[in-house]
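Worksheet for the structure shown next.
One chain of protein is taken out of this complex; the other chains stay put.
As written, the chains take the letters A, B and C, and residue 1 is the first residue of each chain.
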Amino acid sequence: MMHAIVIRTRKRSGISGWQQRISRKELKKCTFWRSVLAETLGTFMVVVVVLGSSCLGNRTSRSDSLLPVLAAGCSVVSLVQCFGEISGAQLNPAITFALVCARKLDLLHGMVFTVAQCVGSICASAFFYLSMPTTVSNQMVTRVSSEANAGQALAMEIFSTFLLAFTIFAVDDRRRRDLSEPGSLAIGFSLIAGSLSAGQVSGGSMNPARSLGPALVTGIWEYHWVYWIGPILGAFLAGGSYEFFFASSASREKLVA
Amino acid sequence: MMHAIVIRTRKRSGISGWQQRISRKELKKCTFWRSVLAETLGTFMVVVVVLGSSCLGNRTSRSDSLLPVLAAGCSVVSLVQCFGEISGAQLNPAITFALVCARKLDLLHGMVFTVAQCVGSICASAFFYLSMPTTVSNQMVTRVSSEANAGQALAMEIFSTFLLAFTIFAVDDRRRRDLSEPGSLAIGFSLIAGSLSAGQVSGGSMNPARSLGPALVTGIWEYHWVYWIGPILGAFLAGGSYEFFFASSASREKLVA
Amino acid sequence: MMHAIVIRTRKRSGISGWQQRISRKELKKCTFWRSVLAETLGTFMVVVVVLGSSCLGNRTSRSDSLLPVLAAGCSVVSLVQCFGEISGAQLNPAITFALVCARKLDLLHGMVFTVAQCVGSICASAFFYLSMPTTVSNQMVTRVSSEANAGQALAMEIFSTFLLAFTIFAVDDRRRRDLSEPGSLAIGFSLIAGSLSAGQVSGGSMNPARSLGPALVTGIWEYHWVYWIGPILGAFLAGGSYEFFFASSASREKLVA
Partner (left out) sequence: MMHAIVIRTRKRSGISGWQQRISRKELKKCTFWRSVLAETLGTFMVVVVVLGSSCLGNRTSRSDSLLPVLAAGCSVVSLVQCFGEISGAQLNPAITFALVCARKLDLLHGMVFTVAQCVGSICASAFFYLSMPTTVSNQMVTRVSSEANAGQALAMEIFSTFLLAFTIFAVDDRRRRDLSEPGSLAIGFSLIAGSLSAGQVSGGSMNPARSLGPALVTGIWEYHWVYWIGPILGAFLAGGSYEFFFASSASREKLVA
């Protein structure tokens, strides 16, 4: 049963001209698969950018870790503008989960989007694993730093995903009231800030799909649970706290209920 | 006595529908605590980002100091968009003080916000102090560089906070006339510029709350007064000079009075 | 035969006042040569920026490769705002080719623009070759990394140009519906992301004109075909996939036809 496709900026686009001649159902179907493809392609692009900018070359100084972070943030700014109207450009199972919990996305979309994101990430990882030299493939996996333990990594993943998801909920909420600040930059910059703060402890994944791909391809599953529980918990907390306390529509009634 | 809550972009939001049924007083109360929580959470996030991106890892070259600066600037761009409409996203006792002096914020809000910001920073610092290895905690404190003395550090803190606060006042003033430039970027970028210019002398704190948290947690109070007097003086000068000379409503009468 | 000059944001500018007195044909001619000059000058500027920021100085750490990437991205953000309304600010034969294929640009414009871009790049390269010491000129050419082979470089060029061209098509499509996100930043940031991801393998050219100039001037043609086939294929795929699947006007009919 598929009803009420709630994509974020849907209302603005409108349905013009010839499109009304197609039956409503077919249009929905088409819109649905388009958004699934957008999530797959978008996650594929983000993961290729992250792996490409972090894998090759020698790391001589610590500021080299800036390159993949900057590349990821910049690609997200672009992809939010590319896919924002099509699928919401979530590109992240943790964000999708939080949107489902906040009833901004129905369950069917949530599940299909999560699968699509994982498929995109696995394709990107497989592409790198097959084409690049084997010394590279070990650098693809997000790991807990040797200076830190799993608990610290979990805490930093929760925090950094909280920052990212909180920004996404705020931008989504704010967008309806048509202010002039660019939301895509806020999202990309919160990703950069979160990645830099968590980078030295957990690698700054903030995205279960991004961690799943390389882990599946290389077979390195060490502390992999950190990169699922951390982001999902962080995004869930961010979505909950934003919707209940800070959203423009948040109300005493919601708090009581 | 609590009257006339003057939050910056309040006028735009409007009070729609069911909200009118709640008594006006309760709504004010709710809005008030929401803004206090926003300041606490926002300052917590900024301080975690700054400490997380500056603490761990070896500093091999000077350009490593770019990482925490960039992380702070990017997080501020995001948080200004998240909390801008809720509390003004001041996240800084020096800015709050200047807004109170400029009569843009009443005294009660100013005091509660300052406490909220300090609580947020202390929580973030305690989290790092308790969870990270002890070698890290010494790096959390903002210090006067060994190449410079307290007077130079004070001057750079005054200057860099002046730049930040001046931008905040200008963006706030400009926003009312609805131009299309993104103010959140101006604020975040002025923070990056100020941090980079003061970084080599004073660490580029520009925020008494950010310096208080680590000092309280580690017990290192050396030159701590620099990080209160510098930013507060800088923000006060910026607010005064903007309001009297440069604001669109600045007038001869104001200068005379 | 020259008819129907279709420059992107033409409709907005309007033809006011005295201009109507000039014959329509002359105006077209003037607009045409202005856009050709814009492409030449824009490509000249991008290539000077890239060569200037990458050539001189010793490369001690890998993060030095950030400088030319950042310079290129920043200059593109500026140039898209400078020339966006005049010629579309394509600055890249691969993008021009994709726009011709998508019937957003007629063939005559496409061919003249491609020549103009190559001329701009050759002038910039010649300027550097003649004025700078000879040790520099070898660093101007985009090369396949010694860690990788031509196939890997081709794949990364296809991918990174796909990301760039996809963003350009999305921004162009979105612009018509007047949203508030800044498209020039999306384009510049996708260039940064693509360059950083491909940089270690192929040098991250993404632009046949940028590779042609230094190759012609220095006479180093090794793997030059990679920098023509890769970007053109990537841009073609991006244009095709965007227009058929993701464009707001994409329809079942287009897919069938």
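General remarks:
Going forward, contacts are C-beta pairs under 8 Å (C-beta built on N, C-alpha and C of every residue); 3 or more make two chains touch, one makes a residue touch a chain.
What you see is a predicted model, and the numbers here were worked out from it, not measured in a lab.
The omitted chain makes contact with just one of the residues C:74, C:119 or C:229: C:74.
In the complete assembly, the contact with the undisplayed chain comes from B:198, out of B:37, B:105, B:198 or B:226.
Shown as candidates are C:132, C:150, C:216 or C:229; the residue that touches the absent chain is C:132.
On the side of chain B, the interface with the absent chain consists of residues 60-63, 65-66, 73, 145, 147-148, 151-152, 155-156, 159, 162-163, 166-167, 170-171, 174, 177, 179-183, 185-187, 189-190, 192-194, 196-201, 241, 245-246, 248, 250-253, using the contact rule stated above. Although one chain is not shown, part of chain C still touches it, namely residues 12-13, 18-19, 22, 26, 30, 34, 37-38, 41, 45, 48-53, 55-61, 63-64, 66-68, 70-72, 74-75, 77-86, 127, 131-133, 178-180, 182-185, 188.
We adopt the following convention: only the chains that are shown with their structure count from here on.
When the CA atoms of chain A are superposed on chain C, the rotation angle comes to 90 degrees (nearest 5). Relative to the centroid of every protein C-alpha atom shown, the closest chain centre, again from C-alpha atoms, is found for A. The greatest centre-to-centre gap from chain B, using C-alpha centroids, is found for C.
Annotation: 28 Å between the Cα-based centres of chain A and chain C.
Across the assembly, chain C contributes 61, 63, 182 as residues in contact with two or more other chains.
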